[in-house]
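Apart from one protein chain that is not included, each protein chain of the complex appears where it belongs.
Right, chain A next:
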Amino acid sequence: MRDLVLAAVLGLGLSLPAAGYEIEVEQVFGPEDGREIRVISTTDLVSIDSVLRDFVEGHPGSRIRYAQAASVEVFRAIHDEGAAYDLVMSSAMDLQMKLANDGFAASVQPQIGALPAWARWRDQLYGVALEPVLTLASRRAFGDLPIPRTRRDLIAMLRENPDRFDGRIASYDPRSSGVGYFLISQDSQQSDGFWRLAEVMGRLNARLFCCSGEMIDELRAGRLAIAYNVVASYAARYTPDDPDLVRLALEDYTLAIIRSALVPANAGNPEGATDLLSYLLSPPAQQHFAESSGTALMPGAGQPPQPHLRPIRLDAGLLVYDDQLRRAGLLSEWNAAMVQP
C-alpha cells in the first residue's frame, strides 16, 4: 500500500522533503501565485479533496499544499523535525494534545461557530470532525450467524465459532499505528471486557494492520470476516455501496475520536491557516465531514451523536497515553493477550 502511494507521489513529479518523516502523498490546490498554506494531515486526500477545492475557490489569493501522512509521522514532523507547516490536522488526539501542551501550537482565533467546549483546547487545538470507531463485518463470512450488537455478543460468538473466524479477525497494530495504540488504550480504560476480547482475538490468530485501507481491502476480498476498530470515515470511503459490508456501532459503547487541527507556533502563514481552519469549521465543510463519518461534531451539521457514542474529550487527560512507561505496560499487556502460548 505504502509503496503504491509513494509511486503515485513520484509519478506526480513531487519531490519529498529530505526529512526524518514520511509523506504519503502531496497535492497542491489553487493558483500558482497564491499565498501558500501548507497543511500536513492524516486525513485521506480523497476524502477532503472537495473541501479544499471549495476553499481555494472562495479564496482566490490562496493555495493549499496538502501533505498526507500517518499520524506518527505528522507528530514527528512537528515535534522532532520542526518542519514548516501552517496547519496540522490529525486524528491521533493524544499526539495533537501533546503538541499543543508542549508549546508547538500557536494561539489562533478562527470562527468556531457552535463548536462544543469539549472539542477544543485553549485557543490552540480545535476539533474539526467527530469520527466514530466502528467494527466492520462481512455478511458473507457470518453466514447464518446473527450480527453481534455488543462486545459481549462478539466475544461469545468468536468463542463459539473458532473455526469460522480463525485468522479472519483484524485490528490495528498498536505498535505501528498511533491511532491503533490510542484506541486500545481507550478501550482498556472503557471496560475490562476489552482484554477478554483481545485474548479471544489472540487465540484466533488475529491479523494486525498498520492502516485501515489495507484492512478494508482484505475484508472486501473475503479474506477477513471482522475488522475491529475502524475509523468511520475510512469505512465510508472504502465501502460506499458494498452490500456485503456491515458497519457496526457496538451498543455497549462506541468510541468517537475527534480529528483536530492546530496552527504550529512556527507557521509562516498563520492567517491563511486560520482562514482555512475557519472554513473547516464552517457549515459546508462540517456537513461534508458529518456525512462521511455519519455523526456531526457541530450541532446541526448532520446526524447528532447516538446515545452509545462515547466522544473522547480534548483535554489534558490525553497526555497520559503518550507516556513511554504507560505505553510499554499497555503494549506488553496487549502482547500477552494476543500471543497465546
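Couple of notes before you dig in:
Everything below uses one rule, namely that a residue touches a chain if its C-beta (ideal position, glycine included) is under 8 Å from a C-beta of that chain, and two chains touch if they have at least 3 such contacts; residues count from 1.
By our rule, contacts and distances are computed from a predicted model.
Only one of "ABC transporter permease", "histidine kinase", "Acetyl-coenzyme A carboxylase carboxyl transferase subunit beta" or "Nitrate reductase-like protein NarX" fits the UniProt record of the hidden chain, and that name is "histidine kinase".
Touching the chain that is not shown, out of A:81, A:160 or A:323: A:323 (per the contact rule at the top).
When the full complex is taken into account, the listed residue touching the unshown chain is A:121, out of A:55, A:121 or A:279. Against the chain not shown here, chain A presents residues 101-103, 121-122, 189, 313, 315-320, 323-326, 329.
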